[in-house]
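One protein chain omitted, others in place.
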Amino acid sequence: MIGGLEIIIGLPLLGALVVLLLSRRDTVAAWVGVAFGSATLAGSVVPWAATIDDGGGYVARSDTAWIRALDVRWALGLDRLSAPLVVLTALLSWCCLVALVRRAPSCGARPGLVALVLVLESASIGTFAALDLIVFFVFFELVLIPMWFVIADWGDEHDPVGRRRAATRFLVTTVTGSALMLVGFLLLHARTGTFDVTELPSRAGQIGAGTQVLVAVLFLLGFGAKVPVWPLHFWLPDAHSKAPTVGSVLLAGVLLKLGTYGLLRFWADVPDGAVRVAPYLGALGVVGIVYGALACLAQTDLKRLIAYSSVGHMGFVLLAISTLTEQGRLAANFANVAHGIITALLFFVVGAVKDRVGTTELAGIGRALYARAPHLGAAFGFAAVASLGLPGLAGFWGEMLSMLAAYSPAAALSRSTYVVFMVVAGLGAVLTTAYFVVAIRRVCQGVPDRDAVGDVGRDEWVAWSPLVASVLALGIFPVIMLWSGSASALAGRR
Amino acid sequence: MTQAVDWVAIAPPLSLVIAALTALLVDAAWPRVRVLAGLVSLTGVVVALGFTMSGRNEARSTFCFADGELPTSCSWLVDDVTSAWWLIMLIATALVVLLLWTAAVSGELPAGELHFLVLASAAGALAVAAAQDLITLLVAMETVSLPAFALVGLRRVDRRGAEAALKFFITSVVATALSLLGISMVYGATGSVAAGPVAASIASGNAVTPVIGVGMVLTVVALGFKVAAVPFQAWVPDTYVGAPIPVAGYLSVVSKAAGLAGLTIVLVRFLATYVDTWSTMVGVAAALTMTVGNLGALRQRHIVRLLAWSSVAQAGYLLVPLAAGGLPEDVTALQAYALMYAVVNLTAFAAALAVASWGKSDLADCMGLARSHPWIGGSLAFALLCLAGLPPGVVGLVAKVAIFRSAVDGDLIWLAVIVGVNVAIGLVYYLRFLAVLVQPAASDVAGPAGVGAHDEDDHWAGLDRAVPWSTEFVVGITLAAAVVLSVFPGLLFSAIS
Amino acid sequence: MPLLFPLVVSSALFGIGVYVVLARRHAVLVLMGVELMLNAVNLNLVAFDAWWHDTFDSGQVLALFVIAIAAAEIGLGLAIVLVVFRTHRHVDVDNLRELADRDAPDPERVAGASS
Amino acid sequence: MTLLVLLSLLIAAILSVAVGHRDDRLPPLLGVVGAMVAWIGSVLIGVQQWGMGATAASTGTGQVATGGLPISVTLRVDQLSASMLVLATSVALLVQVYSVAYLRGDPRYPSYTAFVGVFTAAMALVVMADDLFVLLVGWEVMGVCSYVLISHHWELEPARSGAVKAFVMTRLGDIGLLFGFFVLGKAAGTYRISEIVAAARGGEITGHEATAAALLVLCGVVGKSAQFPLHSWLPDAMPGPTPISALIHAATMVAAGVFLVARLLPVFGLSDVAMNLLAAIACLTMVGSALFALAADDLKRVLAWSTVSQLAYMFAALSLGGYAAGVEHLLSHGAFKALLFLAAGSVIHAVGTQRLDGMGGLRTSMPVTFVTMTIGFAALAGLPPFVGFFSKDAVLGVAADQAANGSAARGWLVLVVGVLVAGLTSAYATRAWLMTFFGPRRGHATDVAPHESSWLMLGPMVVLAGLSVVGGAAVVKPGFLGVDAEGAHLPVVLVSLAVALGGAAVTVVQWQRLRRADPALALGRLRPVLAREARYDDLVGALVVRPTGWAARFTRLNEEDVVETYVGGVDSSGQWAARLVRWTHNGNAQRYVTAVVIGAVAVAVVIGVVGPS
Partner (left out) sequence: MTTVEVLFVLMGVLAVGSALLVALSTNLVHCALWLVVTLGALAGCYLLLAAEFVAWVQVLIYMGAVVVLLLFALMLTRAPIGRVPDLDGPNRVVAAIAGLATTAMLVVSFVAGFRGTRITVGADDIGSTHAVGATIFGSWVLPFELVSVVLLAALVGAIVLSRRRAAEVAD
């Protein structure tokens, strides 16, 4: 059975194959990639629109037996939780593909990278669309190898050993986590007898409290390694700073979301366990917010700075998830999308800076980007301001709603604890402001101390403008994701 | 009271034995037509495979002995589990025969004896999977081992082959001796060597303790040795490196499968009552095996040695379903994993053979292999991914899922977690290998794309003798199988059940 | 006769066999050690057979098979020893180290070097 | 109409950025036209609200789901917002016109005028919002616009650091504001301001909740309106272009804080704690900033501190429930402070420095500036008949009322401090006036003789001066803003006027005594302390900024050393374990056999001892 989602998942894969076949013809391959990316993006909007029309259930479902012996079904479908993330994935992949058309990667051949981006896109969409735990797991793992190649073979051209180490570290950490996650999935299956995502929440009653806690912890560790939750973040800065631009974009914009999406989706299956573990997740999230902000404040490398800022932003998402309320779920989902777009834009801009000056070290970039490349500086300023959560831009709603959710967490959770979390998160937001304005001051402002560099090219504008537009659109019209039905749809999960 | 023989039940091993003898005789009769022996043995394997497939779905037992007082017990039982093992073993044997093809045809190795030994050993492996009493089991194990000793040492002029054969031989016979001691103790404690009576004796509490416990442990030594479980793994790297590569592949798959089949029989059919005890024992062994295997592989540079250590680690994973209690679902998981492992591991060994045919053995020699020889290098890369259990090697992933599921369903969460950590450790070296395979040559980094390809050809120039067609064929069909199974992992399970 | 008599003898023989296998360097001596171990097993089997009055004579039959297998092992083993002697000019078991796992790996070389 | 105001400004801003680079003349034109349209719209709204007696009108029905209470995207215009709107757009229009001359030839004009437009629109959004979060959007957009505009001259270090300081400090307060909104929403069951106010009036919000909400909102207000303890960013924001200072100080940004308290006064009214705190903050800020103004040696800084001080008056009035007085003073202050800044800009434009010791004797060379600024200073000092006199009087009147009957302590505090600061105000106003326009030309400033500015700059000043003169009549008009203004309290008026005159007189005397040198020298050893603003920045630096820096450096070290060490440790321990495994496989077959035997025996012993029995 070939449903709409199979097409959306299959198109990029097919594209990857075609690109590889065309690999002798560099530019053609890149254009073919864009074509497939565009088709996928267009296709991804359809189910998203359908989720809005639909009553809140799953759309574009397909369900066939896949591995009978393991009770695994090839089940796909999207709901209001996953559909926006699919669109996000398609959008960011499209931007990456467009960005590759005119600018070849600094090392490694272009067609390979284009193909890998397409594979990553396909796998990520598959992860979001999977309605069977094992199918989810397969797609979840499918993301890894392409990303490993992206970092290890197309990464920082000055440091082949370091980029491979960073890639392997990323992979090993995530795989360890995903193995734990798999154990959690299998425990769920052992107790409920199904891998069906749509069925599981209603069967939570069949799981004993102790198992629920265990599963919740396993999910916390498993997805936490991916998100990454605070003490498990050690792989992130390296991976980002060694990855090529498109790698960073997809890593931050899509891959991290797999973790938060997983927590959002699957903690609902073990409500009693989640209640026990949630305060710890909230605490880790809040620690991540402050820790990430502090790490950024003293950071001297722009890419690492953005990487650490992701730790902080993901902290907000985690805080929202840990409230276990519909409000929190909505907030987390919004923050997911917003962070994806904004951080992607930041990485694109920093990548552009790196293309021009050859480094992301603050000292190497020099000052006064506003003077040396006004549009580039302005783009960085815009992305930074969006990232620090300015109301009217996308980042605000996620952060605000997260804190709002923390203000009234689920009844079973200690409200005073969460109010403390909220306050600390708020202080973290102030620190976030601080490090971004300090970074702007350091990079964009000041007296030009070296030559002007090429400003943003037309191709770059083409790649970035959807992101800028999305940041504005989501900021000014948050109803795109926060319409009155979106909350009730998420409520349907439980 | 002569035993009735059900010829259908013993047809597959029998056809192997007949093919083995025929190959020997044919080669003796027409020594110049070396290809004959290979054809004969391949035919034998295919016939055996045919018998196996046609005999599925119905359990047959034969060589039964009844004595009125005791319940009837049989030495030979062919059920679904046995058929599945046979399937795995026969497929692997066919692949090994193909891998040995060129060596036999070129006269590098004596064709008739070579095929005779392989098939004799494989017949033993089949017998292990069907054996229902300890005597048959032990003799069958020896049928697997003895020809294997000879196979390992077959390259007689090779110092390393001789050394490997001696090491393999000594460790193996000591393990066999320990196993025999264990069998004697089980016999002493229960008064029987057949599955039914032994199990009944243990279940009724009549078995003499602690003799039965010690006997149980010692009995599985030879099986653990075949599986390469810690602490019986030490021979593996040395032997694999010294043996002809197809033989190493044989040892890592067929011989290991025989060990697992025997282990399953001993634990499930004989010692079911002690499941709590041996499940912990096997669980600890599994954890140690995969850890030691992965650590051993972590810093390897020699291709075959790396594969050897990796096969030790894989043995650890393979033990997990047994640790989970060896229930029918667990055995299914075990066999699914074993089938996957058989296919992709032989891909890897076939690729190693191809590389070795260029006179290379070091990881560094494989630099850029996936680019210069996409067929071999790509297959090897895919096989490594399957072994690592990462998509696109979905079949490996699904097999690992089955393993994990066994552990979780058997309430061995700790073991599942250890497996998870080990999968991650394993990644490190699989990926290192993978990275070497796909690494562009230095010139490719510097120059524009497309120019590098020529330089790589130079890189391999002079050593680029054609890979034997049989090796390429094996690579091809195993890769195809792995890819198909990756898309339809359900086939993996339907193949064995 | 107490069953323990043969069992203790076999235990002692097995232990001695173990010692011989582990301590003796000469491959042929190692094979002798293996023979000792197998014979110890046989004694066990025969003793248990006598004790159980086994209708199927499992113990004795197995003992016979063990003897046969031992002969086969010795035959093949000696052939291997001869091959080793032919290639190494000695048969000291603990002195066969060519296959030892000792090549010092250098990950950098694997990862970074061009050929 | 409400949308017209917002959209005209935003569209002008977008166009300015988009096409402004094509032609130098476009951005100024766009800025002025946008502001003009917005102003016309505002005036129409104002006419509807005041003149035609229209009731408050809401527009917009959009809702944003939050999973809890929805956010309503609703605008609502009442008399207060209409007044604020007119004030904001008027000042913005004047500033846009003024900037045409002031920033002529500036390459960053497009973005400058765009941000001024967005800034104004954000303020308009704040005053028109009927939902807390919509208000917050405007509130924070203002913050970022002020950040950008303050750092307009980003090649200058003070501009950069002033902008950072302004943004971070206000944002710190804003977090409190955000939490305050959470509390309010939860307490009232809605985020709509009109409904919250109704709920507060109807007693549906408990005192407890009101206190929490009010205190948290106060954080934001204190940050935005530069009250103690978040007051120090405003003077440091002075490196921004002077028209921006006018905009920030007169009609937007800092006014938003006062506006918000006025809006939510019913909520504040439920909490004595909040009101007391507000009064205390106001009084402390009032005195402190007046003193700092007295000693500051930078003209714009004097004006900045005067803003802080005047805002404190407004808060003082609000803390006594004096809604009308507070708003009146806000409006009148808007007029004269805009005037003062624009005039100061004119001066600075002429002499090329902001420092008082670079000015002097300018009354002859810049007559129009001199006259208008004199009016401004007079209004600031609260001298009749200028607008400042009336509004300040209203504030003191409320205080006197409350002192007489009502919250006596709070009333007396505000009254005494207010009167005292009236004297200080007139003293520093006089000082600045004298130092700018009288005496000899000081310093080493430009060789070029100062000259009067262009009429593009003078025009707005004249308009504002006119307003400052006649505005008094408007603000005391009964029924203004729908509240009955109180009649003047003659004794209070007389006393405060006397004190003000006294302050001015003392200053003049000192000026003469010191031979036309800085009268602040008379403060003696107090002067350096005040000039350094009581070392508040050093205190904040020691208590907040530096510890944060340490924490950040510590975090980074932790990442680079500790975390890296542990991760690397896992790495290398794996490598060592691998070495160990390899070492045990040394090729000695007997060792392998030993492992087999000992392993088997050991397991057998274990099983034999503990095993199946």
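In this document, chain identifiers A, B, C and D correspond to the written order of the chains, with residue numbering beginning at 1 in each.
Here is the rule we use: a contact is a pair of C-beta atoms (placed from the backbone, for glycine too) under 8 Å apart; a residue touches a chain by one contact, two chains touch by 3 or more.
In this text the structure is predicted, and so the values were computed from the model without any measurement.
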Chains in view that touch the one left out, judged over the entire complex: B, C, D
Residue in contact with the excluded chain [from B:T136, B:S201, B:N294 or B:T332]: B:T136
Among B:V5, B:V33 or B:A203, residue touching the chain not depicted: B:V5
Residues of chain B in contact with the chain not shown: 1-3, 5, 17, 24, 63, 65, 75-76, 110, 113, 116-117, 120-121, 123-124, 127, 135-136, 139-140, 142-143, 146-147, 149-151, 153-154, 156-157, 165, 181, 185, 188-189, 208-211, 213-214
Chain not shown, touching residues in chain C: 1-29, 31-33, 35-36, 39, 42-43, 46-47, 49-51, 53-57, 60-61, 63-65, 67-76, 78-83, 85, 91-94
Residues belonging to chain D that touch the chain removed from view: 588, 590-591, 594, 597-598, 601, 604-605, 608
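By our rule, only the chains that are shown with their structure count from here on.
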Centre-of-Cα separation between chain C and chain B, whole angstrom: 23
Chain centre separation (chain B, chain D; CA means) in Å: 76
Chain A and chain D, separation of their C-alpha mean positions in angstrom: 36
Sites on chain A at which at least two other chains make contact: 164
Numbers and ranges of chain B residues touching at least 2 other chains: 166-167, 170, 174, 178, 237-238, 296, 299, 425, 428, 432, 435, 439
Interfacial residue positions of chain B with respect to chain C in the complex: 65, 67, 70, 133-135, 138-139, 142, 146, 149-150, 153, 156-160, 162-167, 169-170, 173-174, 176-178, 180-181, 183-185, 187-188, 191-194, 237-238, 241-242, 296, 299-302, 305, 363-364, 367, 432, 435-436, 439, 441-442, 459
Contact footprint of chain C on chain D as seen in their complex: 582, 585-591, 593-594, 597
Contact set on chain D toward chain A in their complex: 62-68, 70, 111, 133, 136-137, 139-141, 144, 147, 151, 154-155, 160-161, 163-164, 167-168, 171-172, 175-176, 178-179, 182-183, 186, 548-549, 551-556, 559, 563-564, 566-567
